[in-house]
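One protein chain omitted, others in place.
Now for subunit A:
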Amino acid sequence: MKWSSLLVVLFLLAGCIPKSYIETLGIISAVGYDLTEDERIRGTLVMYQFDAGETSTSQVVTGEADTSKGIRFATSRLTSHQLVSGQVRLEIFENELAKRGMMKYMDTLQRDAAISDMGYLATSEVPSEELLKSGNDEDRPNTGNYIQELIKKSIKEEAIPNAVLTSFLHDYYDTGKDPILPSLTLEDDKAVINGISLFQDDRYVHTTSHEHTFYIMLMKQEFDHGQFQVQLPKDALEKYHKKESIDQPGENALHVSIHELNSEHAITPSKGDPTKQSFKLKMEGRLLEITQDIDLKNEEAVETLEKEIAKQIKEHLQETLQVLIDNKVDPVGFGAKYNTQNRTNRVTKENWREQIPSLQVDFDVSFKLLRYGISE
């Protein structure tokens, strides 16, 4: 009797769990937020919905509202399916909107238990509505899925830094560190990654060019299997040109392409002064391509090549750092690193922003070529 009444109670309580049958849902997979002229938010939802007899499984709907959750109400009148956000894997913010601070949108993403914390974030130079409605999605179920896979692949290939929600929030809440996100744009009606957006706290400030992406990442994280190209001065290796070469030595620009790049770095802030830091970088990689005919059997040639590459990287790092300083951002976390090692003159969210312009970093780069293929 005790048992059976307990079971009855349990089964009656079961009625309280709302059922969400997959075919009655509009499962949102990607969301884009844009700013309208009258300062409201226009949300674009890419969703899966499954109708009998319908081959297309995706829909894109747009609605305007004042809050991000309001968009769901605004768009739900456009579809017969119940909109749910448990499969959101991508959130795109238009730059104009991101300029006003992203945290108010992040907050709801973070607190809504249905939304995965491992969803990707990105900013967009064009309105995200255009991006998500663009035509060319390489036969993916929809453009949202295409962009998500694009970002996922790029992160895996170490072409862009990690862009999941947790890493953004981690960088945001870290004192003396700013988050970064991949930036998207449209090229020939196709969404592409065009660089990295820099943030001051949660406010978008600038999109760096594609070349700077690599060097920001070089400072921010350690590579495991990345790749990069670098241009060396034309005559840097003149001495080691192969005699029998058909090409006129020194005629072409000297480009070097490295892959299987492995890097280790150490940031050492000076005691008591967060603006004086030294950055030691050790890189190893395989030579994939070199545009001049260099005699690689010569050890001296290889050594010189390594030194030239290291020199170039150091120059580029300085350039990139200048871009960061100009925008008063610190995605690398020099301030945060200082705080981990010093107990005096601590960096705070407020004073670090003022100190960034006077940041000086002393780069020490070494490069080692691991293999360069068969040279016979």
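Just so it is clear, a contact is a pair of C-beta atoms (placed from the backbone, for glycine too) under 8 Å apart; a residue touches a chain by one contact, two chains touch by 3 or more; residues count from 1.
Here, contacts and distances are computed from a predicted model.
Matching "CoA transferase subunit A", "Branched-chain amino acid ABC transporter permease", "Spore germination protein" or "Cytochrome P450" against the UniProt entry of the left-out chain gives the name "Spore germination protein". The residue from A:Thr79, A:Ser116 or A:Asn342 that touches the chain not shown here is A:Ser116.
The residue touching the chain not shown here, chosen from A:Ser20, A:Ser209 or A:Gln229, is A:Ser20. Note that of A:Tyr48, A:Phe228 or A:Phe334, the residue touching the chain absent from this view is A:Tyr48. Looking at subunit A, the residues touching the absent chain are 11, 14, 17, 19-23, 25, 27, 29, 48-54, 57, 84, 86-87, 89, 114, 116, 141, 145, 148.
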